[in-house]
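Notes follow the structure.
Showing just some of the chains, left in place.
Chain naming follows the written order as A, B and C, and within any one chain the residues start at number 1.
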Amino acid sequence: MNLSNAIFIPGPTNLPERIRRAIDLPTVDHRSPNFASDLKAIFRQVQNILKTDNGQIFIFPATGTGGWEAAIANTLSRGDRVLACRHGVFSEKWIHLCQHFGLEVDVIECDWRGPANPDLIEAKLRSDPRGEIKAVLVTHNETATGVRSDISAVRQAIDSAGHSAMLFVDGVSSIASMDFEMDTWGVDIAVAGSQKGFMLPAGLAILGVSQKAIASGATADLPRFFFDFRQMMQTTSSGGFPYTPPMQLLAGLNESCKILLEEGLDAVASRHFFIAEGVRRAADAWNLEVCAHDRSFASDTVTTIFVPEGRDSNQLTLHLHQKYQMSFGVGLGQFAGQVFRIGHLGQLSIPNMLAGLATIEMAMRDLDYPINAGVGVAAAQEWYRIPISVKPAAGLLSECGVISDE
Amino acid sequence: MNLSNAIFIPGPTNLPERIRRAIDLPTVDHRSPNFASDLKAIFRQVQNILKTDNGQIFIFPATGTGGWEAAIANTLSRGDRVLACRHGVFSEKWIHLCQHFGLEVDVIECDWRGPANPDLIEAKLRSDPRGEIKAVLVTHNETATGVRSDISAVRQAIDSAGHSAMLFVDGVSSIASMDFEMDTWGVDIAVAGSQKGFMLPAGLAILGVSQKAIASGATADLPRFFFDFRQMMQTTSSGGFPYTPPMQLLAGLNESCKILLEEGLDAVASRHFFIAEGVRRAADAWNLEVCAHDRSFASDTVTTIFVPEGRDSNQLTLHLHQKYQMSFGVGLGQFAGQVFRIGHLGQLSIPNMLAGLATIEMAMRDLDYPINAGVGVAAAQEWYRIPISVKPAAGLLSECGVISDE
Amino acid sequence: MNLSNAIFIPGPTNLPERIRRAIDLPTVDHRSPNFASDLKAIFRQVQNILKTDNGQIFIFPATGTGGWEAAIANTLSRGDRVLACRHGVFSEKWIHLCQHFGLEVDVIECDWRGPANPDLIEAKLRSDPRGEIKAVLVTHNETATGVRSDISAVRQAIDSAGHSAMLFVDGVSSIASMDFEMDTWGVDIAVAGSQKGFMLPAGLAILGVSQKAIASGATADLPRFFFDFRQMMQTTSSGGFPYTPPMQLLAGLNESCKILLEEGLDAVASRHFFIAEGVRRAADAWNLEVCAHDRSFASDTVTTIFVPEGRDSNQLTLHLHQKYQMSFGVGLGQFAGQVFRIGHLGQLSIPNMLAGLATIEMAMRDLDYPINAGVGVAAAQEWYRIPISVKPAAGLLSECGVISDE
């Protein structure tokens, strides 16, 4: 019997009913005139979600990795230098991608339990007076560690250094869930994926690209065809698509944008903070360490939690899967076996989140963790039931009155 | 945003994915030869679920109330006497129906916190030496009170009295969830509805009818046409239906029977006991009274719980609905305002059930009930996480090893 | 492989995508406040579709047959006389139902290839000066013969006779497809079913009941409980339902009404005339006789066509089903084996209809009917492709410019 528990991996998220229905679309003729106007409407909504006025939107039938590739292949040339922080497996993977494309990557090694380091970025840029570094790559939310980086601070670092490098941001697990301000933060390329905050299945790489980044394509010599910005701009501007468009996911994206904009981006971010804070309080009640050293950088879409020393976190996640049919994220990279990750982005009701916490508790007690039944749940309950105005730790949200809006 | 919490009313139940898909059927020609064989297969499966070899199955596009009506209209005549226990609003409603049809109902008033009383039934039947009482009506599971009656004991009472009355059982909220043995218990008519243990939307009245009850139709003079057993038997036996059949719900019923029989009826009953027992333990931890005086008669499909004296249970259920978007059953009849009801039949995972209990706790704390956060959840967790062999209170199930089977 | 041909039985109809989605609804709490307002909105829309201001709407989880039963059980008493025309198996069945309930039915035998006869009705009523006849029963559209009756003329007959009998109309296969005017025609009870013009699965009996008919219930002594108007009015007026409501079909009905009212009832009727006329022209091109003697009474929802003498129409429909997986209606009653029926109500595009006609042609040629390939299709094509203003035979529709509206 399908017990249909919510899923607690940090993406893909649980699919809201409205989105499943939007995706479950009979075949549509993509050369009909309707497609052109639909696509324009989707682009406009994605602009709103990225908070950009003039950023050009690109949507490829791919994943976030494809988005990373599109970002660099359309703007850079073989041998170009880029600067990137490594503090988790996803920031690391983007570095590898650049290396595969023949770029020279200046890697700043950061603490995996902290954010990208703006000071080191500034220092590095200052040491490049000739402006050889073409782009700074930052992972907004490291899905592996549950640590958020401060993109605004990175922008300030670049500006303080007086450097002209473009700012490329991996927002795959932050955009459409946490606060993201493409124009205000001066982001040149923002990369998102359909299966995180947009609450869709995987299959779309979504990018916001500044005019500066587009202009850089004129001289970029890295080869691209499937991910070519020029071909995509040309066909979509005349109502077409360079190849058969993924109509079902585009219909889903349209619905997703509507859902998000109906709720309001601030409310969406508040809701994610609110849910996440309950999880962090449960972790505290369990006496387990949250990965983010500085709680003000803790992610609102995924919480990475250390198991007690000497324990294997894979045993816990496997037990949760086998006995309780519930999925959580495993530890990745240098934290493999040491942490488990609770994804809490997209559609998740408070009762769903409590079900997840209660089930972790049962599993930990099954495995003789030194934890009393109900303690984490109780800590979360007490947080969740008081929807008074709360000041999120990150200082980004002025108020959190979410329950009444749900 | 649809947060899609599970629903905790005692029917209709949450719809399993497999059943939603089976129901979502394009139009089918009901005069095609396939229909005849499909219907036969459904009848056979329903026989298995009712545990009857020769009981004739009837399925009407109606609800359980229609099933009550079909039961009496096809077997009795104006002025006939029937015997019935009143111990909840649903047993009461069947009595009213009989009265509307001009039957004389001998009502045995029972404690609403207990089951139908076999001793009083036996005594009443002994006082009818001429056999004027044509049928004994019993509600197997009073959905209003969460009290199960012992049908086997009622059968023994009838037999001890040496009486020839037929035994009609309302099994709407028990069949396909709790143990039900039509042949062993000598049930002449069993009435079920699609929206309870069968986990379908409302819209089907499902009956098992003994040959004795069918034979009684020859002299029954109550009028019937839509609910006529004769017309239904005649048309379905030749592969038809007396009117347009509800194909979608029949397809759903077919799937539902498959799901139930794949799991096994004993496992289904064990699972319901297992889930229910966790709820009862939570109630105990909350120091709230379960309606059923005798725990061995507590229902495994719905738990009726008294709020502390002086409190209005409607305030609690309304608060749960408005603040947490979660639905529970309200008090009915003489218990209106005094109890709330937790439906836990059909598809409900352990995490789902814990979500329900955690949410009740939050609501009770919001309303200043003298309850600590997490205590009910903890009691349930400790029960749910130990899937060792357990002896259900009802004595019906020898073992309960459900988690590994799910 | 499911080739998903359209279905051409006269109900249930093909399910429009929008309706399938509306029906595919997760479980909803029927005791929540939303239900009351939703139900009221549905009632209002059904009133619009029946064209009644004060007619009370009743919706039972049943079929049209249940609607027939509800109509008489709530208004009449054992031994009452009713007047009915018999000119097809469905008018005949309603007569049987009345007889099962102990009513005395004055049956007017009419030509099965024509409508109910207003002159004979008037004559019969004139011969009842004491007003013993309580109701006149008319089948608006005989689904077996494809003949429409003129309800307005029947009303005039009753009025001319100066008789007080109520007018009960079976509109199961006409309402929501063909013109129906409850108030203008003075209909006291209109019976509809979900699976015809409303394009839903079977499972709802839908009635419009005049205040006069409701008032007649005060003295009506036929037993009723499941179909009781009083209980239904009482519970629905206070936001409830007498038993678990069929939420999924109600949601579907809501959507269906929206679809119909968005298109406009006149446009709906025009569209049905337009599609039907193409079918009749195909029949003419095939040199086959349409059942309706007088073409102005030909139904716009189903066309009944005689096969050439000496042929068995069941062979044709079986061949269509087995070789081409396409369903058409068989002959019923005295026309069994002599006619086949093409249902063309609800959602059917012109291409779909042409597919049906082309397939019949192939089947007829397979069986050596004296017919050339393409002739029926060509006749229909030439009709369908000219969406100029057309005067429907029935004189009900002033114009038919449907294609541009689709």
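In this text, a residue touches a chain if its C-beta (ideal position, glycine included) is under 8 Å from a C-beta of that chain, and two chains touch if they have at least 3 such contacts.
In this text the structure is predicted, and so the values were computed from the model without any measurement.
Novice: Taking the 3 displayed chains as a starting point, can you state how many identical chains form the whole complex?
Specialist: The complete complex, not just the displayed part, contains 4 copies.
Assume only the chains that are shown with their structure count from here on.
Novice: Hey, which chain is the most central one here, using CA centres?
Specialist: Answer by centroid distance: B.
Novice: Averaged over CA atoms, how far is the centre of chain A from the centre of chain C? Could you give it in whole Å?
Specialist: Between these chains, centre-to-centre, one finds 55 Å.
Novice: Return the distance between the CA-based centres of chain A and chain B, expressed in whole Å.
Specialist: Inter-chain centre distance comes to 47 Å.
Novice: Take the average of all CA coordinates in chain B, do the same for chain C, and state the distance between these two points in whole angstrom.
Specialist: The computed centroid separation for chain B versus chain C comes out at 36 Å.
Novice: By residue number and range, which residues of chain B touch two or more other chains?
Specialist: Each of 4 in chain B touches at least two other chains.
Novice: List the residues on chain C that touch chain A in their complex, please.
Specialist: Residues of chain C touching chain A: 17, 21, 26.
Novice: In their complex, what parts of chain A are in touch with chain B?
Specialist: 1-6, 16-18, 259, 263, 323-326, 347-352, 354-356, 358-359, 361-363, 365-366, 372-375, 377-378, 381-382, 384-385, 403-404, 406
Novice: What does chain B use to touch chain C in their complex?
Specialist: Touch list, chain B to chain C: 4, 7, 9, 11-15, 20, 23-24, 26-32, 60-66, 68-69, 96-97, 100-102, 193, 195, 201-203, 222-228, 242-249, 321, 327, 329-330.
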